[in-house]
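What follows is subunit A.
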Amino acid sequence: MSEYLIKNGHVFDPVQGIKGDKKDIAINDGKIVDKVSSGAKVIDAKDKTVMAGAVEIHAHIAGPKVNLGRIYRPEDKLFSCTPTKGIERMGGGASIPTTFKTGYEYAKMGYTTAMEAAMPPLFSRHVHEEIRDTPIIDEAAFPVFGNNWFVLEYLKNQEIENTAAYCAWLLRATKGYAIKVVNPGGTEAWGWGLNCLSVNDPVPYFDITPAEIIKGLIEANEYLGLPHSMHIHPNNLGNPGCYQTTLDTLKIAQGIKPKNKFGRDQVMHLTHTQFHSYGGTNWGDFESKAKEITDYVNKNKNITIDTGNVTLDETTTMTADGPFEHHLTGLNHLKWANVDVELETAAGVVPYIYSPNISVCAIQWAIGLEIALMMKDPMRCYITTDHPNAGPFTRYPRVIKWLMSAKAREAQINAFKHKDKVLSQSSIGTIDRELSLYELAQMTRAGPAKSLGLSAMCGGLKPGMDADVAVYNFNPDKPVANPEDIEKAFSRCAAVFKSGVQVVSNGDIVSNGQKRTLWVDVKVKENPQVMRDINEKFIKYYSMTQNNYEALGHHFVPNPYAIEVDATQ
Partner candidate 1 sequence: METITITMKNAPALYLEADNITPDTFAGKTAAQIAGLHVHEGNATSTLGKYFEVSGGAGATAADTKIVVKGDVSRVKYLGFKMSAGEMVIEGNADQYVGAWMKGGKILAKGNVTAFAGLAMKGGELTIEGNAGNYLGAAYRGDWRGMSGGRIVVNGNAGSDIGMYMLGGEIIVNGNVDVHLCTHAEGGKVIVKGNANSKVGGQMVDGQIIIFGSIDTMMPGFKPAGEVELEVEGVKAKFSHFIGDMGERHKKRKGQVIYANLYKKI
Partner candidate 2 sequence: MTNTINLNLISGRSIQQGVAIEGGKEKPLYRTAAGIIEMDVSDFKKLGAWKSSNVRVTSKHGSVIVKAVETTQGPHPGIGFIPMGPWANAIIDPNTYSTGMPTFKGVPVTVEIAMNEPVLLGIELVQKLCGVKVS
């Protein structure tokens, strides 16, 4: 592999505490190194910003519900499809881009690692087929556990060890990365058209509450010592007043300590916090509770969050929270797709238009930004749009602009039809904090990598780490004349390296890279009871045989990278 020297850039690396110093970054054989030979190819980064490749902690970019979105929204691609260009395959789609476009768009913005946030286990092969066809970026997928019948039955009897053994089996069978929980219990209730809107609503038939599921899965996660923590989309998403349910959910983690060998400090990751920070009792008195949520998280160090910023676009919502999507189609009357997955989960899809002319949408916009600006520790709060739910990930540069420039926020507030309502129902107008580039690197690189247990591998520029590097046409020494320049700079990188291969040059794709699929291989003590239970459920209730479920052919994961965990002790 070739050697590179990225010279004279302004480096921002929270892993090493580098805050914009002029430094050279050396790359050899896929890794960041101290030194390279004189034959190294030099990339001139003078007057440019250099950061590690960014890490996406939560997006819906591969798998059955994403593809259902593509299938049922031809209008999302109307006039937006792009031709083959050199080594770049054709692409298309605004809110649900094709797999090729997904890989290219992330890479062009300097993202080199991304997490698919919800993998229905029965469909894992589909998720991996799409991941295979998403070029450049390393990816991993989180199987969903919060409504899984095995989990519900084991946790009803507080059987943490069995839950953990089952989780380990499923992670291996699906080549999954982390324990994801979506509307715990509520999605199973949706099997009967019902829901669990609080952490204490009993799950029909299973005689368990969401709170018990959440606690049990945190404990199973720490029992196994997985790289990432339990990653949760709580109950009651998107409803006025839901922040109370969110606080109830967060409190479940109280007092639980992380146990892992990956440098992770949290036991719960709360995702798309924006959707869970609503006050009010209806859409009329709808208001921000970002302060209440961030106050709690600021005080409790064993929690990390991501934002879920609304980008004010026409987009496509999709979630394993089946009852929520049914609720949403009742509000906007747009086309509704749903898939209930036997014994495991469900998913729904509905298009949505976040119009700047609708006060609720504008307040949602404000809440997402408030969360990012009210969190004191940028290492515990990460920028997402919950792609494509609050907006497409391709809008990250715009979100960054709003976070880095109070002037840009003000311009947007002034453009809202219901400006006064936005100002009265949120405190966005009173916040003048502007994120620094260092904080940005924390929120998009070092922070998410640490939360995912990947801090030894990515999210930083320390020698020995993977050579994932992004160079932006942004000179931190010059004052920003126009906030639009921020958006422009973060939209298209001057250069991007993924594992030491240059994949982007002057905003164009120059290599399809050698993308990897990350997964977690946990060794647990032999557990004959769990294996018997699995066997029985396949014989009686699944529509597929166990052998076919477990047979994940190597060709679906052509370039795997297994993170090994030993939980036998």
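In picking the candidates, the idea was that all candidates are chains of the complex that A comes from, given by their letters.
Here is the rule we use: a contact is a pair of C-beta atoms (placed from the backbone, for glycine too) under 8 Å apart; a residue touches a chain by one contact, two chains touch by 3 or more; residues count from 1.
Only a predicted model underlies this, so the values are computations on that prediction, with no experimental measurement involved.
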item: Candidate touching subunit A in this complex, from 1 or 2; value: 1
item: Touching residues on subunit A, where the partner in the complex is candidate 1; value: 72-76, 78, 333-335
